[in-house]
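Before any comments, here is the structure.
Missing here is one protein chain; the remaining ones are kept as they sit in the complex.
Let's look at subunit A:
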Amino acid sequence: MTTQQRLPAPVEVTAAGTAEGAASRGGLPRWAWYAGAAALLAAAYAVFRGTGTLPHDKEAPQFLAVTELREWIDDQRDLNPVFLYFLNYVRLYVAEVHGLFQTVLNALGWPGLVGVMGGMAWLAGGWRVALLAVAGVGSFGVLGLWESSVETLALVGASVLLSLAIGVPLGVWAGLSRRVRGLVTPVLDVMQIMPTFAYLAPLVLFFHIGAPAGAIATMIYSIPPAIRITSLAIQEVSPAAVEASASLGATPAQTLFKVRLPLARPRIALAANQTVMMALSMVVIANLISAPGLGGDIIRGLSRAQVGLMLPAGVAIVVTAVVLDRMLSALARRGPRSRAGRLDLAAAGALAAAGLALTPVLPATWPQEWTVNLAAPVNEAVHWVESTWYGATTFVKDLTSHALLNPLEGLLTTAPWWLVALAVLALAWRVSGARPALTALGCLLAIALLGLWEHAMQTMTTVAVAVLVTLVLGLLLGVAAARSPRYSALQRPLLDAAQTMPAFVYLLPALALFGSTRFTAIFASVVYAVPPVARLVEDGIRAVPAPVVEAALSAGSTPGQLLWKVQLPMARRAILLAANQGIVMTLAMVVVGGLVGAGALGYDVVVGFSQRADFGMGFVAGVATVLLGVMLDRITQGADGRPSPRRRKLT
């Protein structure tokens, strides 16, 4: 059992088509090459096992150097002109905006906030949305989370406001100018492919920790869709309308303000919506660098394995997301010309005024007797689940651990580093060609140099298993959905919901079922990554042209033959993309997994933020995770010049 046979099993299937030509040239059947290579590696492993391993050292000089760098930068904070005249001002300005939001939201008081949100929701989408907003904001209090929810709202509000203030003008500019678009697009690509935790550590270096740093991290994450969608909206304004305006002698500015912006408005509202959703999904991660709010409750619950602590906070985040989403998408759905009626204005005003009027009358804080304490009953329920299903969950957990995780991890950590590197090189060369193979090798060697070999191998094990499970499940679900429209109609809303939910939500059931283990992390990342994989596979199979399917059927193919001989081969590209996407998404969950006992790199990153002395290790672990991601991406990049991984969910 060697690295090759296990790790990339799904990849070999997809690579088989291209391998054919090259392999058969030697006169030997293709499998003989693989078997030979595998046997060679297995023999090398048997001989060199235990030598050349690179065990983890918490005090590695690389880590200490970065920790010292942070100390040095901290000392420079009040001395160096870059800090004095630029970075500190950025931080100060962001803090100012965040402070403003905090002050206003707190000054409104809870009745005021409920009323004002209700009023704004009414203006955006009528009484239904207003009702939802009032109930949603009220639920923060009912859940006993008023303060942290307001903190989260302030943080999200500040970062969204700043993101839009920067992103929308930039997006308009990019939409108008091909040259600006050419400059901005690659930057956005990098920003979106970069896992969030990877830039948290550098941010800490420059902006310290706390709410402003959290807001800046959130902005980095949420600006790309604002720019991208705005730019697209501007580009897609009907060229006929723009030309007509120019033909009447409008200046470029007149055409922008009278034609382009009004016509692009609904889609710019969509950009705002997307920005808000991205910002909300950063709430938990931002708490790693001490940004206040609901994320804190989640992280605390995760680190203590207390679902009862997490659930209300999770519900509050989801409620916030739903309320803001409904408000903004109602705004986006409205036609380019609709305006709020007088009645709506009156109703919205009355709602807001009523709330504000009640603020001085009602108690300043949300009354205790109106809250429902969920923690205890939820914890009890979880406990019941744990004890009742102990047999089943332990069986699944142990089976996976003993049959898959442990052997693979043992193999990767006891094999000499050069052997693993050789295997990776050979595999990537075979699947993707020379250049990606060398890149993959470079990443792997860099990881070794960073002093995180052992942890990287452990993380690779969990990622590999998660990817394997994800691909098998995703393929099955995707194929099933493609073959039965009825099943697809059933599955699609579930996938939609799963894709729009914040990632940590998947940790809840996983944590309840499996406790704080590596397996929980795998379970959560599988649930996180399966929906897009299934969707891509389904779409790929559906995209097979109907005439081809018809031709195959008229030739007398059975449904099975149709699938294996026509649909799957023709959907190969989509399936490759799905595999790649699955890997990227699984890797994005590594750090979150670190919070629930997956250990290795993810845990190093988390510890790095909480323990000042371990900052260096966390920083380096973040880099190593990205390198690991690039390596896995290059290995699976596959043949025939497929474009590199697409950005994560955008729509």
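Just so it is clear, a contact is a pair of C-beta atoms (placed from the backbone, for glycine too) under 8 Å apart; a residue touches a chain by one contact, two chains touch by 3 or more; residues count from 1.
As a convention for this text, contacts and distances are computed from a predicted model.
> Considering only the chain that is not displayed, what protein name does its UniProt record carry among "Fumarate reductase subunit C", "Glycine betaine/proline transport system ATP-binding protein", "Quinol:cytochrome C oxidoreductase" or "Fe-S-cluster-containing dehydrogenase component"?
Per the UniProt record, the undisplayed chain of the complex is "Glycine betaine/proline transport system ATP-binding protein".
> Per the definition of touch given earlier, which of A:L248, A:L343 or A:A364 contacts the omitted chain?
Of all options in A:L248, A:L343 or A:A364, contact with the hidden chain holds for A:L248.
> Per the definition of touch given earlier, which of A:T51, A:Q76 or A:S238 contacts the omitted chain?
Hidden-chain contact among the options goes to A:S238.
> With the missing chain put back, one of A:L108, A:V259 or A:V606 would touch it. Which one?
Spelled out, the listed residue whose C-beta touches the missing chain is A:V259.
> Extract the touching residues of subunit A with respect to the undisplayed chain.
Subunit A touches the missing chain through residues 238, 240-251, 254, 258-259, 262-263, 265, 335-337.
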